[in-house]
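This is the structure I want to talk about, given as structure tokens.
Coming up: chain A.
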Amino acid sequence: MIYQATPAENFTPLLVAGLMIRPLPTAPLDRLLSYIARRIQDNHPAILERLRPLAGTRFLICPTDLPYEIELVLGEDRVDCHLRRSHQPDTEVTAANVTISGSFLSLVDMMDGKQDGDGLFFSRSLTVTGDTEALLTLRNAVDSDDIDLRAEILARFGPLKTPAEIFMSAGDRLYHRLARDMSVISRAITGPLSDRCEDLEQENQGLRDRLGRLEQTSVKTRNRLQVLGRKIAS
Partner candidate 1 sequence: MTNRTPTTKKLELVCPAGTPAALRVAVDAGADAVYMGFRDETNARNFPGLNFSVDELAEALDYAHERGVKVLLAVNTYAAAGKGDPWITAVDNAARLKVDAIILADVGLLDYAHRTHPELRLHLSVQASASNAATINYYAREFDIRRVVLPRVLTVPEIRAINQQIDIETEVFAFGGMCPMAEGRCSLSSYITGKSPNMNGVCSPASAVSYVQEGRDLKTNLAGFTINKFGPHERAGYPTLCKGRFSTNGDPGYLFEEPTSLNVTNILPELIEAGISALKIEGRQRSKAYVREVVQNFRKSVDAALSGERLIIPMDNLTEGGHNTTGAYNKKWM
Partner candidate 2 sequence: MDVMTNCKLSFGPLLFNWSPDKIRDFYFAVADEAPVDYVYLGEVVCAKRHKNNGHLPEIIERLEKAGKRVILSGLILILDDRDMALMEDAAAMAPDYLVEANDLTLVSRLRGQDHAIGPYVNIYNETSLKYYETGGASRISLPPELPADSLKVLAAAATADLEVQVFGRMPLAISARCYHARAHGLHKDGCQYICDQDPDGLTVNTMDGQPFLAINGLQTLSHRYGNLLAELPELAAMGIHNFRLSPHDVDMVKICSIFRDRLDGKLSLEEANKILEEELFALDFANGYYHNIAGLKQVEG
């Protein structure tokens, strides 16, 4: 299980952002989201218990800097999570009870328990419309246990053999893709919100720093995974 710890470090929100910013297939990410939802459902019963009063509630999570939205639907004993392209005119969309909008990183950091949602709201980094009580319940429920998004995502890559390969190839592709996507991310962030330039400049720098660190560790990981892959093959 040596591969688990190190790649976890690599699985930053930015990587996911990189995946999401790609204009094309939503299917793999959609499956990943469904998987995360199921993991939370199975491994955090206390959260599910707290969410029970919300059965039937539909949340729409809109990362303002990405061309996707995440739809979260709560059932009696289950959580369904789906990805879709923003503002698709040709699809029938059931209206959400609650919409949360904010930068992708704010949303992930809040989910991860790294940033305070109220603080983000006070600073106007988050926008909320719809059923405020449902949102509060969701926030409190998610915050009531420790969810490690990275670990949950990594666990997706299951038994030892396939994951190494998946991860290796994914990591490789992602890394190359990211360099290109960075400019898309910057454009997405700075374009529509040019009046908040200063804040965003900082955020941008943060992203670049993260990318720099990612670049370093990704090379190491790739090497390690190649070694691991050879071991498994032999």
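The set was built so that all candidates are chains of the complex that A comes from, given by their letters.
Methods note: contacts are C-beta pairs under 8 Å (C-beta built on N, C-alpha and C of every residue); 3 or more make two chains touch, one makes a residue touch a chain; residues count from 1.
Because the structure is predicted, anything quoted here is derived from the model rather than measured.
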Touching candidate for chain A, same complex, options 1 or 2: 1
For the chain A and candidate 1 complex, residues of the former touching the latter: 46, 50-51, 53, 109-110, 113-119, 121-124, 127-130, 132-133, 135-141, 143-146, 195
